[in-house]
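Before I ask anything, here is the structure I am working with.
The complex is shown incomplete by one protein chain, all other protein chains being positioned as in the whole.
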Amino acid sequence: MQSVIHLVSGDETEQRTALNIARNLLDDESGSIDDIAIVAQAGGIHAVTTDGEHAEDVQSLLDDGVPFKGCSNTLAAFDLEESDLLDGVETVPEGAVEVTRLQDEGYAYLRP
Amino acid sequence: MQSVIHLVSGDETEQRTALNIARNLLDDESGSIDDIAIVAQAGGIHAVTTDGEHAEDVQSLLDDGVPFKGCSNTLAAFDLEESDLLDGVETVPEGAVEVTRLQDEGYAYLRP
Partner (left out) sequence: MQSVIHLVSGDETEQRTALNIARNLLDDESGSIDDIAIVAQAGGIHAVTTDGEHAEDVQSLLDDGVPFKGCSNTLAAFDLEESDLLDGVETVPEGAVEVTRLQDEGYAYLRP
């Protein structure tokens, strides 16, 4: 099974929950989760910037192979550059299109 | 592909994000999004009332053909009338049933 986490909120507790859930999916002993993806947009984009509160946990998930995709529309709206994102965070033109595409491919949706 | 946005929160930042995402899906240059629907219920209903903070943006999306569906159970619970909704907002008996139905039809779910 596959899961996409929508990191869309600027609320730090919700961001923390999203990252905890990603970690738990990764560590799941049932082995039923084959792929995880995290799409960051709107207020959630801050979680994947170099000066985000949760940079260390994002980096650790990246190191473990979890793909993070930042929304380019959000970067433009928030006056951020790709260089503000943590190394390894990819960009997609629009986060919600990516989340739609992943669900269309069979990913389950999680919005912590 | 098709996307349904669940406008379920009374938080104005989340409502703003939901409407921004609808606009971005509509303007998406990849052309991969065929249909969008927005279902408003619980605190999210306020966004589609005539005196909502975001009335102008909702109207603009309505004008561009995005269907908005307000939850009648919410209207009753909040002592609102259909006449309190912006012109063009339809009603459905229960928002969550409509969101379920749309996912069952193949819509991806987005909860900004």
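Brief remarks follow.
When the chains are written out, they are named A and B in that same order, and each has its own residue count from 1.
Please note the rule applied: contacts are C-beta pairs under 8 Å (C-beta built on N, C-alpha and C of every residue); 3 or more make two chains touch, one makes a residue touch a chain.
All of these numbers come straight from a predicted model, not from anything done at the bench.
For the chain left out of this panel, the touching residue among A:29, A:51 or A:81 is A:29. The missing chain lies against chain B, touching residues 6, 8-10, 41-43, 73, 77, 93-97, 99-101, 103-104, 109, 111. Contact between chain A and the unshown chain involves residues 1-3, 13-14, 17, 20-21, 24-25, 28-30, 32-33, 108-112.
One rule holds in what follows: only the chains that are shown with their structure count from here on.
Think of chain A turning onto chain B: fitted on CA atoms, that turn is 120 degrees, to the nearest 5. If you average the Cα atoms of chain A and of chain B, the two centres end up 24 Å apart.
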